[in-house]
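For this depiction, one protein chain was excluded, whereas all remaining protein chains were kept in their positions.
A and B are the chain letters, set down in written order, and residue numbers restart from 1 in every chain.
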Amino acid sequence: MTKPADQLSVYPQTLVGDQLLRFLPSADALRTVPATVYAAGVVVAFFLVAAVAPSLLQTHDPFRTDLYATLQSPSLDHFFGTDQSGRDLYSRVVQGTGQSLAIGLGAIGLSIGIALLVGVTAGLAGRRTDAALSRFLDVLLAFPNLFLALLFVAVFGATTTTLIVSVGLGCAPGYARLIRGQFLVVRNSGYVEAARALGHPYGRIVRQHIFPNAMRPLIVMITMGVGQTIVWASSLAFLGLGVAPPSPEWGALLDAGRNYVTVAWWLEVMPGFAIILFALSVTVIGQHLQDRLEGRVNP
Amino acid sequence: MTARDPLLHRAATATATPLLTVERLRVGFGRDPAAAGAVVKGISFALEPGRCLAIVGESGSGKSVTARSLVGLTGRNATVQAERLAFSGRDLTRYGERDWQRLRGRDIGFVLQDALVSLDQLRPVGDEVGEGLRIHRVIRSREEQETRVVELLRLVGVPEPEVKARQLPHELSGGQRQRALIASALALDPALLIADEPTTALDVTVQAQILDLLEATKNRGKALILISHDLSVVSRMADEVIVMRHGEVVEQAPVATLFSAPRHEYTRRLLDAIPAAHTRGTRLAPASAPRLTADAAHWRRRGGDTPGPVLEGRDLVKRFRGPDGQWRTVVRGVNFSLAQGETLGIVGESGSGKSTTARLALALDRPDEGTVRLLGRDWSALDEAGRRPLRREISVVYQDPLSSFDPRWTVERIVGDALAGGAAGFGRDAQIDELLELVGLGKAHRRRRPLELSGGQRQRVAIARAMAPRPRIIVCDEPVSALDVSIQAQILDLLGDLKAALGVSYLFISHDLGVIRHLSDRVLVMRNGEVVEEGTADAIFDAPQQDYTRELVSAVLHDRLPRIKGTSHG
Partner (left out) sequence: MSESTGLVAGEPTRAGRVRVVLHRLLGAIFVIWATASITFGVQSLLPGDRAELMINAAAGTFTQPTAAELAAVNAKYGFDRPFWEQYLHYIGGVLQGDLGESYQSHRPVAELIAGQIAPTLALTLSALALAWAIAIAVTVFSGGRDGPVARAFGGFQVIKAVAPPYWIGTILLVVFSIHLRWVPVEGGGGLQGLILPSLALAIPLSGFIGQIIRAEFGRVLEQPFVTSARMRGMGNLAVRLRHVLRHAVLPGITLSGWALGSLFSGAAVIETVFARPGIGGLLVTGTATRDIPLVTGIIIASAAAYVIANLIVDLLYPIIDPRLKQS
């Protein structure tokens, strides 16, 4: 019945536009190449070890000065080069991981905490409360986050606590709006209406449907948020408004390196590289989690 | 194999040279060579000018893919193979993308369904209609384009073409948009027009007008390929019909033969599954679904017989505020009453207010004026706490069951959640099993999540959930509109069987007059938020009193299908 293959004409189709394509793996699914997610996982694991037991990963004493080896460029001995006092920059970055992650986690924790309080209230309360809170959030979003943080630093002075609080507060409105939106979507969903039609009390609907479904993106928000808050905190530190320089906290390293950028670029670039690598890794993991989450919600 | 041989039909139907010849067209997706021909498994036909070929099938049959492969737009990963694919003497199998672009629009026009999304929302209608003229460089100036666009819009019967050409798609009515879309496909006077579900998203009255337009196009000597899931549309338009299923040609015959003497079992089942006047009181899918297997006794509606109406709406008015802040009255002065064990059908076109009426009946929205009474109680005036004990008397089945299920929940949790709590006097697990069996699902489905079910299975779960509290009334809001006709038939059969066994009353909302007629005892015809006419199903359909009802009923094509009944109605 069939002709030999060489007599069949075969032409590839180059354009999209067929509904049937929806049944094939989507571009999104292809994008989450597990290899990148694994790589991101290894990076995050590295930083976690650095935070808990920095000495395991250090090649030099991060605090030992060596006046014969000042401002050396990156080499096999000094991966990230050395600073103006001859300290090994790589080991200092490893040393600073704990404090930097603590600031990031503290800020995101505070941020999500406040956001939950405001977002859940707005998402569950009546129309008036919601409108008032939403307006309030709009105002807070009108502040450039960094400026709000600077106001805090100006008023309370530059300390680690101020840094955490100001970054945490600066990011909170955005998260609050996300959480509120999530609650509204679920609240207006067909299954909440179906539960209402079954005669279930509102409290039960909130407990059974609204809360669990609205909270699902939270883990993704936290994962990606840590990266963001660390970047934010480092921006403040870069401006000289973070933790005082003797500490090898990442932002402080950036601040210290700023004066040497014309002669020793690595002092600025390498700590920044560590920050971006971490932020990028948690973002990749967060996006992967999000894709999986959405994959279960949308067919 | 003989039925698929194009040569037979060519000899039988026409002597003209075919415009389009397709031989053993196979389409597959993916790079895997084994996937080649998995979606369309060898379709052959020939089409002469002035004739219409219809390709019918349910979703996943490969009918749309077939149509798109004729213009080289099957999709990125597709592999298309054919022994022969020739259009007016040209060999399309050798075509590259540039050749296809020259062919599209100029030689073959293509009309998609739902013009609202098939026209660019951000551009004036005239620009869309005239786009083909510009692409193929047949006009020299802006003025020339405008003149041609107005001519085209006039040709397809768009009123005030000069005005409409400057408007945006959303400013036109659904019918005008679809006409404009057809005009854009006809812009370069192509010899072949392919229409993929051209009337699916339209109201019945508009549907008939669009079919008239396509017929006129055919009569002007154009060849027409019509892709549709709707056999009644096909019966009116086509000269020859190809029935497809899972990528295979099930039956291929001239239209008269196909409808009067369908040779294939599947074709026969498809024809039987169409609800209409003569199907009332019968089963639409006798072969595929047995009558209720489970003992329904436990699930009979609660309470004894009620003499008066179980649900009643009086002078209902409901207004909504639009996004621009304007108030719109969606329901204006609607009255209805539903008696014990009765099915009241509410039929109307989109925007008629029928779904809002359903929501008022369910007390999901509060009417601005008027009252809804449930079992004699003032249902609409109660607060939510007061309604709660009454809610188990009335439940609901939606058009889109998927969105009405919590995506995290399994079927057993969804159904178990609706149980009134030990009411049937035996264990919760056993109750869930029995309910699932009642709607034709098995134990195997208990642990599935909604996404893991087919459309028909989901609707069965939704029905099980609606039955669980043993309600007296079930509001069905377009429950079969999203389903293929054979699945629709099974669900309608199930609803009929359950009503007989459990004694519930249905408030049945649908835009489909065939479905309404098949199922309803009495019918309410709605338009622009008002009840136009009310009466028994026979009175409404056989002797409509109002002009609008007459127009609606005469636009229905179902009842014009050639009769082939007399087949099995077990």
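We adopt the following convention: a contact is a pair of C-beta atoms (placed from the backbone, for glycine too) under 8 Å apart; a residue touches a chain by one contact, two chains touch by 3 or more.
Nothing here was measured: the structure is a model prediction, and the numbers come from that model.
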| item | value |
| --- | --- |
| Which of A:L89, A:L133, A:V153 or A:V192 contacts the chain that the document leaves out | A:V153 |
| Full-complex contact with the absent chain, from B:V39, B:A54 or B:V71 | B:V71 |
| Full-complex contact with the absent chain, from B:A34, B:L122, B:A297 or B:A385 | B:L122 |
| From B:R102, B:R142 or B:R366, residue that would touch the chain that is not displayed | B:R102 |
| Contact footprint on chain A, counting only the chain that is left out | 14-17, 27, 30-31, 36, 135-136, 138-148, 150-157, 227, 231, 234-235, 238-241, 254, 258, 261-262, 265, 268-269, 272-273, 275-276, 279-280, 283-284, 287 |
| Contact footprint on chain B, counting only the chain that is left out | 71, 73, 97, 101-106, 109-110, 112-114, 116-122, 128, 131-132, 135-136, 168, 170-171, 181, 184-185, 187, 322-326 |
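What we mean here is this: only the chains that are shown with their structure count from here on.
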| item | value |
| --- | --- |
| Computed distance of Cα centres, chain B from chain A, in Å | 45 |
| Interface residues, chain A side, partner chain B - complex | 3, 7-21, 24, 189-191, 193-202, 208-209, 212-213, 296-297, 299 |
| Complex interface listing, chain B residues touching chain A | 29-30, 36, 39, 64-65, 68-69, 72-83, 85, 93-97, 362, 364, 384, 387-392, 395-396, 398, 400, 402-408, 417-418, 451, 465, 469 |
